[in-house]
Structures are given as C-alpha cells and as structure tokens.
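For this depiction, one protein chain was excluded, whereas all remaining protein chains were kept in their positions.
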Amino acid sequence: MTHTAKAPPAPAQDEILISTRDLTKHYRIGGGLFGGPARVVRAVDGVTLDIRARETFALVGESGCGKTTLGRVMLRLQEPTSGTIRYRDTDLTDLGEGALRALRKNLQIVFQDPFASLNPRMRIEQILAEPLRSHGYGTPAEIRERCTELLEMVGLRRQYLRSYPHQFSGGQRQRIGIARALANKPDFVVCDESVSALDVSIQAQVLNLLGDLQDQLQLTYFFITHDLSVVRQFADRVGVMFLGRLVEVGTTEELFAHPQHPYTMLLMSAVPRPDPRRRGEPRPMMQGEIPSPMNLPKGCRFHTRCPFARDICRAEEPMLQTGGGPAVACHFPLEG
Amino acid sequence: MGRADPILSVRGLSTAFSGDRGNVTVLDDVSFEVGRGQIVGLVGESGSGKSMTALSLMGLVPQPQGRVSAREILLDGVDLARLDGAGMRRIRGGEMAMVFQEPMTSLNPVRKVWEQVGEPLAIHQGLGRREIRARVLEMFELVGIPEPKSRLDAYPHQLSGGLRQRAMIAMGLICEPKLLIADEPTTALDVTTQAQILQLMRDLRDRVGTSIIMITHDLGVIAEMCDVVNVMYAGQIVEQADVFDLFERPAHPYTRGLLASIPRANEPRAGRRMPSIPGMVPNLAKLPPGCRFAPRCGDAMPLCTRAPELAALGAGRSARCWLHAPDAAQPLEEMP
Partner (left out) sequence: MAAPATPATEPETLEDASFLRDTLRAFRKNRMAMVGLAFVVLLVLGAIFAPWVSPHDPYRVALDEQLLPMSHTYWLGTDNFGRDVLTRILYGARISLMVGIVPSLVSLTIGTVLGILSGYLGGKTDFVVMRLADMMIAFPSLLLAMVVMYTLGANLLNIFLALALVGWASVARVVRSQTLALREKEFIEAARANGTARATIMFAHIFPNVVPTLIVLFSLSIPEAIMWESSLSFLGVGVQPPEASWGLLVAKGKEYIFQAPSVAIAPGIAILLTVMAFNFIGDGLRDALDPSMKD
C-alpha cells in the first residue's frame, strides 16, 4: 500500500477524509465457564458519519455513550464488530496489519490523561523519536533534528528533550502528547478529551495551540469531549451521541442556536452558565437515569427520558436522516 | 445575609507539609466567613488549596506531615482551632459534614448503602438500627432518590454515579449539620446529572437552611450556586466578592483572566483564538517572590515583587493585588 507515501494533493473544500458506514462495536462481557449468560454492550451501534478534510468535528455525549470506542474503532485501534471505515480511497475495515501500520502515520490520536499517556520511563526525546523510527524517518541526526522541531512547534524549549515526563506540568505534557501525534505529519487526528483534564487557564492555551497547528498543518480533528462549552468555541461541526448512536449532527452554530433533538436541547440546558444573573431562569431538566447500554429500550433509545415521547417513540427507532444539512434522529424534531 | 452572625468564621488558616524536600506551605493565611444559610464558593485551579482548606477545617489533614494553624475557626461560636482530637471527632459528621468528589471511592464497596449513610447517626446520636434505617429512608426521600425503599439494601456499585452522590449528600446531611462542605460534588458526574445534584443542593438550602461551602474549579457552577465567592490561587485567597460583583466587576487580574478564558456554551465563537492566561500555576515549593500571580499577570508592575495583602475594597469585597491597595486606589472597570 503506498496510497500515502507522497503528500496528497490539496483536498477540495468538501472532500471527505474519513467516513464510516453503519459502524458498530459490541463488547461481550461475562459468559465465561461459570459467568452466566453473556451480555452485550452496544458501545457503538450503527454510526454513519462523514468527516471533511480540515474541519474540526466534535463528538459530544455523556459518559459511557461510546465516544472513545468510536474514536478507537475509527483508527482501528479496536476492531469493529461490523460496518466500514474509509480513509480517503482506502478501506480501512479489512486492511492487513502491515498496510495499517504504514497508514498509522496519517491517522493519529491525542489522549485525555496527560499523566498516563507518556511512558514514565522514557525521555521526551525517545517519546518523540519512536514514531519517527517506526516509520523509517531518517538518520539518527535527522530524527533528532525533527524532535527539536516538534518540541518547538508545540511551544516547548529544546532543552526539554532529555527530560522525563514527570518533570512537566499537565499542560506541558499535553503539548508533548500533541507533538508525538504530529511527528509523522498526519492529516487526521483524534483528540479524545485532550483538554478535559486541564485547568481552564491552561485549557485555552492548548486549544489555541491545536487551532494554530490545524491552520499550519492542514489537520482534520475528530474532537471527542463531554464539554459543550469547549465544543462551541472550537468545533466547526458537532455530532451528539447517545448510547452508541448519533442522534444529531450539524454545524456548531446551527446546533447550538436550534437544537432539534430533545436530548441535544436538554444537554445544552444542563451546562452551568457562568452568569449569575441567569440562574433564576427556568430550564428543562432531564429526569431519571440513562438506560444501560446492555439493556436498551425498544424504540427510540432516548424515549425513557424524553419529555416529548409519544407512542411511536416507544415502538420504532428513528434513523438519522443523512444528507447535506443538519441531521437528526427523532420522530418529532424540535422546531427551529 | 447573616453577615453579622456568620455560622463559620475562619481567621488566618495556614497549613504546611514537611517532607524530604523541606516545608511547603499549601495554605497561607486563609480567612473567610460563611453566613447562615449561605452558599459560599471556593474556586480555583488544580492545586490551589481548595481541598486542603476543607480538610483543614475538618481536622482531616494527613498527620504528622501536615501542620495546621489558625488564629480561629469559629463554628457557631465554638473555636475548632482549640479543640483536641476527640472534640473534632464529635464535630465531624455531626455539626460539620463533608461530601467528597468521588462518590465511588468514598463509599465502602462491601457494605450496604443504608448502613454507611446512617453511620453518623450511630456515632453521634447512638441510635439503634431500626431508627437509623427509618432516618436513612427519610433522607433518601429528601435527596430525591427514586424508589428509596428498595435502594436501602443496595451496595454502592449497584447505584449510578448520580445516585451515589445523592446518597453521599444524604449521609452528609443526616445529622443536620450546621455546615456542609461539598468538595467538587459534581465534577465526576455528567452535566445532566450535575444539573440535578446542583438543583438538589439549592433546594436543600432553601428548605432546610443548610449553610454550604461549595468547592469547585468550575465558574459555571459558582455562578449557578453561590452567594459569595472566594477565589484561590497558589494557596491564598486572592479575591472575595459577592457573586454578582465577581462576575461583573472582577477585581483581581487572575479572576479577570479566568473569566475571560472559560469557554462559553451560550455565546457564539468570538474568533479563532481564545483569551488565555500565559504561563502556568507556580510550584508551591518554589514560589516567586512577592505576588504569586505576578509572573503571569499582564498588569504586573515593579511593586509586585512585594507580597500584597488581601485588602478590603468596600462592602464584602477584597482583593490581594497592588492595583487595589488603599493608596493606589482605582475604580474598578466594568467587564465588557
């Protein structure tokens, strides 16, 4: 496979970089020798999605809805249960181990936890050099040169090359994680809660860095987060996930100005507003508990918590209407 | 608002740790008040000393490395700073209770929920099992646990995060404390669950009149919940204000920076880059001389190499900044 050996021609504005069709990932838990019947967690349950070149596509949703799993399956860090993933002209779904490893230069990930994502026993230089070596970047001198360049690119001094991760603060570590992901000049980067663990004053720095690097290196971000505020300030488009499914997809402004899915609306109204004058305002609140992904209700998976649920919602699952514009999986989308 | 007769008045609280690398002062001269029925916020970034303040008040700072000293800690007229271990044990869980961040790790996984929630009653009021069970049931109803009867005999892992946190709050309130300290009670929860828990705490204040210290790093939570706010930075309180003043006319440059750098879900994206505070939180073992915020401060001046005091700026407001020193008095500008 040499699809990606040469720099690809500049993509057209609407070029699709990554697309998934009906992607699912089910985990089977229990059901060992004495474990009783196996149960299936539908972590990702039929996701169809197109990500355009050079956009920031944010994926939001509550804990356990399958955001991380979707991100990993898209990069085939985990094997999908069914469905397909395409990257440019390549079908990733059943690409062999060797070809996939070669493609990994282009498909990268930045993790959530700046403390767990760097090997504590490796120096920064080793951490940055490793992806370069894995893809035969060049001579040791060239690799060293590139490491320095990477470090400076994320705003750290070159002296830090010989330090260990524990010598850095969370924000600095996250910069190192970003530098590592960018080592081989990828074009698609999954950011899995990459700023969630950072303090607000540092979070803004790292988001600005990600933005600058996107402009500079033509990156496409798949930006996973549970923080709607960050999404609004950072993303071009947003997908809202609920129990393994996308329930709404749209541009950031459309989605925030006119949420169509009741879940999106409730999610947004739950975000604490940093404005004490507005605290008295009545707001819709979600009642009850989210159903378990092991035991999904029949019909729309949101109906048990939906204030607008009707009979059809209990019987029939609405499908995400895809097509150019905003898409929503609801029998009775809210009026704009 | 009960400022005349506060339920809690802390004066000159300082906490230091001694370790292999010398002494580290993690709290430096912390003073604040909590009025009756007030919700007082303690906000600051990671490591600023919020939890340490709570632990110092509760007498739970790890011994013998930690040393706590205070001029006085008056809880409804009783000076906790003069109490011995046995005296503090009587207060803890009785007149003053605490709710922790991690609802999972602060409950013992092998004991039934009702036994744990009712434990303070056994300790402080010597009630029997039947009475305790009845009280716990009442508390479960108060904190809005659905089907409270059937949850009594549950084990912690059988409850969702939101329910566990409700149970923790029930435990905190079961002896009708004069003061409830909530240390990041919603940080581990989803926004929709967070909204429910915050609503619950507001209700409890309104109905039961509990005074609450609300510890958080989220200015949104502060704006939703608090009457009065203390902003902490590197172990010191840098600003104290009424919540409206704080958000509309922040006095300290750190507060201003913080307010500017929080991403807002309810406002469209302003531009490509977000305002951020440069630099990072100082290491408490290697503090800069003078003002601890000066190295990151856009308004730093030569005077800032001397440590500013927390100076009063009029009714219930104070700031630790030379910009507001009595001689250099300056009107506060409106936030745009």
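Letters A and B mark the chains as written, and numbering starts fresh at 1 in each.
Quick note on the criterion: a contact is a pair of C-beta atoms (placed from the backbone, for glycine too) under 8 Å apart; a residue touches a chain by one contact, two chains touch by 3 or more.
Computed from a prediction, not measured in an experiment: that's the story for all the values here.
Which of A:C65, A:I85, A:A102 or A:A329 touches the hidden chain is settled by the complete complex: it is A:A102.
Residue A:D113 is the one among A:D113, A:D236 or A:E289 that touches the chain not shown.
Interface note for the absent chain: among A:E15, A:E130, A:D236 or A:E317, the touching residue is A:E130.
Between the chain not shown and the residues A:L209, A:V249 or A:M286, the one that touches is A:L209.
Of the candidate positions A:L77, A:A257 or A:M285, contact with the hidden chain is made by A:L77.
Seen from subunit A, the chain kept out of the figure touches residues 75, 77, 100-105, 107-109, 111-113, 116-123, 130-131, 134-135, 152-157, 159-160, 162-164, 166-167, 171-172, 177, 180-181, 183-184, 205, 208-209, 212-213, 215-216.
We adopt the following convention: only the chains that are shown with their structure count from here on.
On subunit A, the positions that touch subunit B within their shared complex are 62-63, 169-172, 199-205, 207-208, 211-212, 215, 226-234, 252-253, 256, 266-277, 279, 283, 285-286, 288-290. Chain contact summary for the complex, subunit B toward subunit A: residues 45-46, 146, 160-163, 190-192, 194-196, 198-199, 217-225, 243-244, 247, 257-259, 261-270, 272-278, 280-281.
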